[in-house]
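Worksheet for the structure shown next.
Omission of a single protein chain aside, the complex is shown with its protein chains in their original locations.
We call the chains A, B, C, D and E, going by the order they appear; numbering starts again at 1 in every chain.
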Amino acid sequence: MYGDRARTFLASLEDIAPDLGTYVMEFGFGDIHCRPGLSLQSREIATIAALTALGTAGPQLRAHIDGALNVGCTEHEVVEVIMQMAVYAGFPAALNGIQAAREIFHERSKRNGRKKEKQPAHKK
Amino acid sequence: MYGDRARTFLASLEDIAPDLGTYVMEFGFGDIHCRPGLSLQSREIATIAALTALGTAGPQLRAHIDGALNVGCTEHEVVEVIMQMAVYAGFPAALNGIQAAREIFHERSKRNGRKKEKQPAHKK
Amino acid sequence: MYGDRARTFLASLEDIAPDLGTYVMEFGFGDIHCRPGLSLQSREIATIAALTALGTAGPQLRAHIDGALNVGCTEHEVVEVIMQMAVYAGFPAALNGIQAAREIFHERSKRNGRKKEKQPAHKK
Amino acid sequence: MYGDRARTFLASLEDIAPDLGTYVMEFGFGDIHCRPGLSLQSREIATIAALTALGTAGPQLRAHIDGALNVGCTEHEVVEVIMQMAVYAGFPAALNGIQAAREIFHERSKRNGRKKEKQPAHKK
Amino acid sequence: MYGDRARTFLASLEDIAPDLGTYVMEFGFGDIHCRPGLSLQSREIATIAALTALGTAGPQLRAHIDGALNVGCTEHEVVEVIMQMAVYAGFPAALNGIQAAREIFHERSKRNGRKKEKQPAHKK
Partner (left out) sequence: MYGDRARTFLASLEDIAPDLGTYVMEFGFGDIHCRPGLSLQSREIATIAALTALGTAGPQLRAHIDGALNVGCTEHEVVEVIMQMAVYAGFPAALNGIQAAREIFHERSKRNGRKKEKQPAHKK
């Protein structure tokens, strides 16, 4: 689900806090994300919402936007979740979240050699 | 979707900041929650995640837990979203979110004269 | 400017952290609030904005709403500042700030034996 | 009031979340900033205070420092508001806010070909 | 270390999110608090500092103030840590933390039938 990103992440902790990587994998992904009762897509939506609202977790927000797309969320859904955070955490949080999404969408479209979806304007 | 709760809410703003109520209804619910591209259930999951993670919006978290159940989310799903926030915003945020859920579940089961669902333990 | 509220505040710290009260008075009010370059009203507006946005400082927000009115801000101005925070910190922050203002306005109107100003709706 | 900055901002949302730009303009600037009852200068002071205290909205803080100077606030006033946040949100918030102000003051003095104001020390 | 408080805590989660209690115990206390390399007292000091600074975790802050005193921290040390947070998270955070400490100190002195330590003023 996170592939290379997870390997790079674990490697970056290796020389300084290897157990923290283990905890993230065991508790974060093993215990929590694999629990029944909520789909992986819904779990990623919840995570993107929370990290956008907090506004203090740029690298993790980007990783989860990528992860959300890997488990089947669409770019459109990711954008909607982030945009909704304007209501609950203010416009700056939503705007910064959108910039994170933009980076990941670009990165993925470059990787995949295809154009990223253009988000339609629903407001007339 | 929010029924009496919405009416009480708007009434509480009437004498001091009536426009704020109008903005919540027009922008929050009219513009954002009614946008296509994300189901109402997913929007409530995102909201519960964000408000649990922020930890500064008790009354709004409770209103949205209620709202989530009104649009078809199950108590089990609400609990899973809140519990997941332990990973992203720490255990205190998740624990305080669970207490909010508990209040609303009790309130609803009293209102409906039925026992609330008991959440199963998945961990052995 | 804060009168009885300041005395009660200092007394509440007396037996446990008297120096903290001294620091608030010396640094917070002596050093900062008395600096030239910004009017007392503007300083209170800034404080109300920040505390509303943070959402973690209920008692201090209420004290500064009271303080703002004591240095010549109007109830209308206080309401406008708090309402504006919906844009920067989300609606829950603004809504909780408005409830704090409401409490203080009621408390003051009871104390002064006069009706508090009714805020006009500017939206049609 | 925000000029080129606003155009760049809207353009950056065009391909991914054009409606978010519309909401910022309609709700943030149209509905809220243009309300009567508080001067534009006071609204910018409130915004700078809130964004400094939150500490999660660097680009927006810089935009509003620029905006504040455009509507008639002085550099001195901007510095005073940010410095005051040390009391309410801690020194790191104030220090990071001051670095944002510094960037904008430099940018503007370069643009205008004049030296930026040197802030006087009021402390002996 | 937390005794009755832990039992009440786990019981409060029993009917709604029993696994969350298990995670707190296994991950929070089992995995993290028992790691070598930092004394239990230092771990409690770190926790009190963080929860005071966040300002969103009242019940957990109170539990850890109690826990700190149970593992050998003094009331004086607890007060110093909280007071120090004025520098890093602002005075409201420190003031609210002190009120939490006050509650717990009173509760403990009542339980133990002895007068709580009076904190000396160090400032002349």
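Throughout what follows, contacts are C-beta pairs under 8 Å (C-beta built on N, C-alpha and C of every residue); 3 or more make two chains touch, one makes a residue touch a chain.
Since we're looking at a predicted model, the values are computed, not measured.
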Seminar exercise, completed: Among displayed chains, the one left out touches A, B, C, D, E
Problem set entry | Hidden partner chain, touching residue among A:13, A:40, A:71 or A:121 | A:13
Seminar exercise, completed: Per the whole complex, from E:10, E:50 or E:71 the residue touching the absent chain is E:50
Exercise. For chain B, which residues reach the chain that was dropped from this view?
Worked result: 53, 85-93
For this session: Quickly run down the residues of chain C that touch the omitted chain.
Result: 19, 23, 27, 31, 35
Problem set entry | Touching residues on chain E - with respect to the absent chain | 27-28, 31-33, 35-38, 42-43, 45-54, 57, 60, 76-77, 79-81, 83-89, 122-123
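The rule we apply is simple: only the chains that are shown with their structure count from here on.
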Exercise. Taking each chain's centre as the mean of its Cα atoms, which chain lies farthest from chain A?
Worked result: C
Exercise. Which chain's mean C-alpha position is the greatest distance from chain B's?
Worked result: D
For this session: Go ahead and note the Å separation of the Cα centroids belonging to chain B and chain C.
Result: 29
Problem set entry | Where chain B touches two or more other chains, by residue | 19, 23, 27-28, 31, 35, 51, 54, 56-57, 60, 79, 83, 86, 122-123
Exercise. With chains as vertices joined when they touch, what's the shape: line, ring, star, complete or other?
Worked result: complete
